[in-house]
Each structure stands twice: as structure tokens, then as C-alpha cells.
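Now for chain A:
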Amino acid sequence: MSSNTDFEPKIIAFVCNWCTYAGADLTGTSRLKYATNVKIVRFPCTGRIDFLLLLKSFAQGADGVIVSGCHPNDCHYTSGNFHARRRWIAFRSILDLMGVDIRRIQYSWVSAAEGSKWADLVNNTVADIRALGPYAEYQKVADYLEKEGYNEEA
Partner candidate 1 sequence: MSEQNTYLPYLMTIEKVIKEAPGVKTYRLKFQDEAEAEAFEFKAGQFGEYSAFGEGESTFCIASSPTRKGYIECTFRDSGRVTSGLASLEEGSTMGFRGPYGNVFPMEEWKGKNLLFIAGGIALPPMRCVIWNALDLRENFKDITIVYGAKTVNDLVYKSELKEWSDRPDVKMVTTVDPGGENADWKGEIGFVPTIVEKVAPSAENTIAIVCGPPIMIKFTFPVLEKLGFKDDQIYTTLENRMKCGVGKCGRCNVGKLYICKDGPVFSKEELNLIPAEEY
Partner candidate 2 sequence: MKKLRDRAAELLSQGVVSLVIGYEEGTKRPRPLFCRNSESTEKLIFDSRCFHNLAVYITKKELVGKEHFAVTAPISTLRSIMQLYVENQLSEEKLLVITVDLSGELREFTTFDEIAAYVAQFELKRGEREQEILTKIEGMSREERWKFWMEEMSHCFKCYACRSACPLCYCSKCVVEVNRPQWINPWPAPLANMEWHINRAMHMVGRCTACGACGDACPVGIPIDLITRKMMEDLAPEFGYVPGQPAKQGNALSSWKLDDREQFIR
């Protein structure tokens, strides 16, 4: 993996409304600087984040994904994040088997008070993805139609 200095990772963050979104807001109001590679999509709860959205992000050009919500026991809906955690465990296991690069999905708990954690999370994720390079492997198959053999395509 060559160090891709020109490469600006595209990262989609799926965050819950009550903790991480508020946390990210705090990062801004605290005037903390962090990488601008992230597009935030706000959800009511991590429990609402469908796993297919993560795959769709990659298919549509994201190089990395952040999923973040309330810390355990802090969920606005009591247990949404616990359900989400289970789903992530299963999802990671399946993706890993299929050879999807699970290093490109970063899960986190960021509370409304953790403005600096959000900045760190984004910065670290951007750095990680920058090191991994563009997720071309995934994106190149996104528009495939009829191909008699996957390997036929160079």
C-alpha cells in the first residue's frame, strides 16, 4: 500500500441524534479542528441504522464509514445501542467472511459531551483510511452488469 498523499478519503458517518450528533455539534461549538472528509447522516438511534446503508455507502463511493451512537446505558430509547451492537457483531462476522474490508467501518460511542472524542474519532479514521487507500476494489464492481466471469474484468 503506497502512501497516497493526494488521496482524500470520503467518509460517511451514521450517527444517532441524541449523543454523537450532539457531540459532533459540540466539537464545532468548541472550535475544535478536525478533518473535513466526513459527511454526517443523522439517525434517531443507532438501532435504526440499517446495515445495508453501510454497504450502500461503499457502493456509492465512500472509502470509509463511521457508525456512532450513545454509550451503553445512555441510549435515549434505553436499548437501541445494545441492539445495534449485536447487529454490528453479526454484520462484521459476515462481512469478514465475504472479504469485505471491515477495517473501513469504524464503530464508536461518542456522547453529547465528548466533542473532542468526535474530533479524534474522525481524525483517526481519516488517517486509517488514508493509509488503506481508496476502496476501489468495492467501487469497481458497483456498476457491473453482465460479466461472464468476474475475473474477466481487469
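The rule is simple: a residue touches a chain if its C-beta (ideal position, glycine included) is under 8 Å from a C-beta of that chain, and two chains touch if they have at least 3 such contacts; residues count from 1.
Behind the choice of candidates: all candidates are chains of the complex that A comes from, given by their letters.
Because the structure is a prediction, the values reported are computed rather than measured.
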Looking at this complex, which candidate touches chain A: 1 or 2? 2
Please give the residue numbers of chain A that touch candidate 2 in the complex, ascending. 50-52, 55-56, 59, 72, 79, 82-83, 85-101, 106-109, 121, 124, 137-138, 141-142, 144-151
